[in-house]
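Coming up: chain A.
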Amino acid sequence: MPLLTITTFTPLVGLLLILLFVDGRRVNTVRWMGVIFSFLPLLLSAAIVAVHQPSNPDFQLVERLSWIPALGIEYHLGVDGISVPMVVLTALLSFVAALGSWNITDRAKEYWIFFLLLQVGMFGTFVSLDLFLFYVFWEIVLVPMYFLIGIWGGPRREYSAIKFFLFTLVGSVAMLIGFLAIYFAVEPHTFSIPVLLGRTGSLPHTLQSVVFLAIFLGFAIKVPVVPFHTWLPDAHVEAPTPISVILAGVLLKMGTYGFFRIGFPLLPEGARQWSFAFAVLGVIGIVYTAYVAMAQRDFKKLVAYSSVSHMGFVLLGMAGFTLVGFSGAYFMTVSHGVLSGAMFLCVGVLYDRTHTRDLDAFGGLMARMPIYGGMLILFSCGALGLPGLSGFVAEFLSLLGAFGRHPWLVGISVLGIVITAAFMLLMMRRVLMGPLNERWANLSDISARELWSLIPLAVATIALGVFPPLLMHITDPTLARMLGIIGFEVAP
Partner candidate 1 sequence: MIPLAPFLVVSAALVAIGVFGALTRRSALGILMSIELIINAAALNLVAFSQHIRTSDAESTAGQMFALFAMAIAAAAAAVGLSIVICIYRNSKTVNVDKIDLMRW
Partner candidate 2 sequence: MDFLPALIPVLPLLAFAVIITNGRRLGWSACLVAVGASLTSAVLAALVYSRVLLSHETLAWSFEWVRWGETALRMGVRIDGLGALMLFMVTVVGTLIEIYAIGYMAGDKTFSRFFAFVSLFMAGMLGLVVADNLLLLFVSWEIMGLCSYFLIGFYFHRPSAAAAGIKAFITTRIGDVGLLIGMILLWWTAGTLRFDELLLAVPALAGLGDAHVDLMLTAAALLIFVGTIGKSAQFPLHVWLPDAMEGPTPVSALIHAATMVAAGVFLVARSFILFAQFPAALTVVAWVGGFTALFAALIALTQNDIKRVLAYSTLSQLGYMVMALGLGAYAAGMFHLITHAFFKALLFMGAGAVIHGFHHVQDMRRMGGLWGKMPWTAWTFLVATLAISGIPPLSGFWSKDEILLGAFHESPVLWVAGTFTAFLTAFYMFRLFFMTFTGRQRDGEIHAHESPAVMILPLVVLAVGAALLGIPGSPWMGLWVQHSLDVPAYALAHHHHSNLVMGLSIAVAVAGIALAWLMYAPRPTIQPARVARAMGRLYTLSLNKFHIDEIYAALIINPTRALARGSFRFDLGLIDGAVNGMGWLQRALASLKGLFDKWVVDGIVNLLATIVQALSAVFGLIQTGRVHNYLLLASLGALVIACLTWWNMG
């Protein structure tokens, strides 16, 4: 059974059904269908986890069909240890975001069509094993995202949507050129990642270095890496809450996934030559954006900048070229997906009630919304790297892995940890503590639907933080083999 194809295209089925058979005025039918077709991939992803054998680092559930034979392009899907968690994360966050989209009634039919199309693109990106196919799915994501921000966004939605689109497109084009360079450099020409894995390592170092740079640009904009990050705060602030969740939780992960899937294993020498710059950008991201986040008055912008800051750990961890660093970086990818998604949901809960995101407008909400407050505190603590929650494991492993190669950079990066703690606590103080702002005296606490969209994320954060092997036993064999291909192993 082609499980991956089914998972990827289930949302497409929902999309077509809504498009063809449902009257756009029947909002309730549309959103029920939308939620159901966002839930089915979650079940399917559970099936993928069940079928996938973690101890086997090879690609599994492979589906391979010829697509454009003249150019050697194939419809080639498969998963290994680093795609499975991403598929699960995508399915989980899509479902959570679908729940969060419940209140969108304005042009609901179009909304859900774009939303489902977005899912197709995301799943496809994480399961494709052909560079061309990967690129196609990568671009598919772009279009619905553009409309979702541009139509259902805040006051500056058009500016943000265009900025997001153009920024990403610039990266995509550079990436495509990189892919083509790889394609033509290898004999016989192929886009197939499993085939390329063994071959590209021997390409000339200069070529690898240049191609890595091109591909880096594509992924770095998506991650985003400072200084290519400025689309992100704007896009996040303007996007509706569920779209922010997807954006932070999944779209950014496409960038880091790209490094794991393509950048590092296909161009090991290129990656190695740029590793110092890579780590420096990571550290700048960690420290600099933490400072920027500290200066924010807008709740959502604060969370957005803290996202950028956390992604810096991914870069730093990878630049260490150790298994533990890779594990940590990957852990951060997943952990951040869960945490940032949850943080944006928390912002959304408050925004739905107060219609403001100005941190100075809140105050003392803990007294009115204790459950919400508890959730916000939990996720903030996760984000600031409190042990027992997933963020800490990720930070610790990344730093541990990077230390051998870049001790001083690791030393500088901990400044970011302190600053992150500072602005997270200050945020909590401004929102939850102090005397209650009388404007919000009648605020209701979190609703059951909102709570239940947060609870899976809370469980994931705690479970990953307490027992990291949940994730690491899936990723470890794949990452170990990848390091074998990269051919660079430093103790420990």
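The candidates were selected such that all candidates are chains of the complex that A comes from, given by their letters.
Everything that follows uses one rule, which is that a contact is a pair of C-beta atoms (placed from the backbone, for glycine too) under 8 Å apart; a residue touches a chain by one contact, two chains touch by 3 or more; residues count from 1.
Quick caveat: nothing in here was measured; it's all calculated off a predicted structure.
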Which of the candidates 1 or 2 touches chain A in this complex? 2
Using the touch definition from the top, list the residues of chain A that touch candidate 2 in their complex. 163, 166-167, 226-227, 229-231, 288-289, 291-292, 294-296, 323-324, 327, 364, 366-367, 374, 381, 386-388, 392-393, 396-397, 399-400, 403-404, 407, 410-411, 414-415, 417-419, 421-423, 425-426, 429, 432-436, 467-469, 472-473, 476, 479-480, 491-492
